[in-house]
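In this view, the complex is presented without one of its protein chains, the others remaining in place.
Take a look at chain A:
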Amino acid sequence: MSQEQQTHIDKTNQQEIPSFPFPFADHSLQVPDEYDRLRQQCPVARVHMPYGGDAFVPTRYQEIGQAFADPKCGAIRASDGDVPRLEAGKVTGTEGSAASELFSVSNARHNKLRRVIAPAFTVSAANKLRSRVVDVTNALVDAMERSGPPADLFEDYAIQVPMTVLCEMLGIPGEDEHLYRESAHTMISTTASLQEKQVQATKLMQYLAPIIKEAQTNPQENILGLLVRAQKQGDEVMTESEMYGFAMAVIGAGFETVSTTFTNSAFILLQQPEVVAQLRTHLEQPDQLANAIEEILRVTPIGVGRPRITREPVQLGETTVPAGEVLFLTTHGANYDPSVFPDAREIRFDRDMQPIMSFGRGIHACLGQQIARMELQVLWQTLLTRLPNVRLAVAPSEVPWRPDETLTFGPEHLPVTW
């Protein structure tokens, strides 16, 4: 054992093993100092998880990216049993849970399955949707102006955009939004029991059944159309359960992520008027806007992260993680690593940008990332063009915060005026 490793262990023995997730301060999205401390002292740390025992948390960009991408660090499966985890029930995204198929297959089949719906998520597909998103955001600002300030930037704006896009991409009716929201909320809940999760998943499946049947007789140019055409080619291409799993995974991953990212980024930026003023000068040039949104994605934490389990021993930097251990991967841990992003806590739109970790790495890296980027670009562009004086309507400490019961966190509502 190297001397450095020995010091790590001595240090962790002396100090108590920290509990994960590392707490954010009240009404704050500032990434906790614990990340900086661990990156220096113990970059692959042992932590207590809320359920099931201890796990490892890497805090440097290098090891977080490596663990996301290493096939030896697989997705957690139902057969792994009572693993160290955040959720009271089963780990979100494991086999047998609603959003299972895409997130948990860790083999060659994964890429084949993913390519079935990938045509709906390409850069050019995202760009084709852009003008529609411009219209939607403008209509939302019209409505906010009609009813006058204050408005709730989450409910009146941020959530509506990805919801509309998702319904159109999938081919599901917008008026049943409440069901998708309720389902996504349960999928990422840390407090719902296994049974509650199953009940909600069954409800969503039963709801989707007639819509998918209709798509089977009359496939459209949307994700359900792509899925039913693939499923018609037989089980080798896609099974019925994979088809349902996909549709549900896209509902689970497709709007909460974007609405939380936008709302959280607005909470951060609207407290820094000089940064908003800079952003206003980056709205016209597509390349500049794209770079600014990368930086906004980098600085915006939205959730506690994603787990992996080591299927073989894995060398992460100085640390050998034995087989069968749970690793917890936070994207903000990597995005705030000052060795990759100097002065990582500062928002700078002129960075010589390294790839951000916000969408993960490896075969499970976000399928919706080009759609998400486009939506966030338009959300910020329309907001600051139409309401250049937008600002928080209450003190940050008065912003209603979400209860600590899902994998994502941040303001529940964001009251703004202009």
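Here is the rule we use: a residue touches a chain if its C-beta (ideal position, glycine included) is under 8 Å from a C-beta of that chain, and two chains touch if they have at least 3 such contacts; residues count from 1.
Methods note: contacts and distances are computed from a predicted model.
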### Omitted chain, identified by the protein name its UniProt record gives, among "NusG domain II-containing protein", "Succinate dehydrogenase iron-sulfur subunit", "Substrate-binding domain-containing protein" or "Ferredoxin"
"Ferredoxin"
### Query
If the hidden chain were put back, which of A:Leu179, A:Met205 or A:Ala290 would touch it?
A:Ala290
### Task
From the listed residues A:Ser19, A:Gln40, A:Asn111 or A:Gln315, report the one that touches the chain absent from this view.
A:Asn111
## Note on the structure
Checked against the full complex, the residue among A:Gln231, A:Gln369 or A:Thr382 that touches the missing chain is A:Gln369
## Note on the structure
Touch assignment to the omitted chain, from A:Pro23, A:Pro322, A:Pro338 or A:Pro355, lands on A:Pro355
### Task
Spell out, residue by residue, where the missing chain touches chain A.
69, 111, 114-116, 118-119, 121-124, 126, 290, 354-355, 359-363, 365-367, 369-370, 373
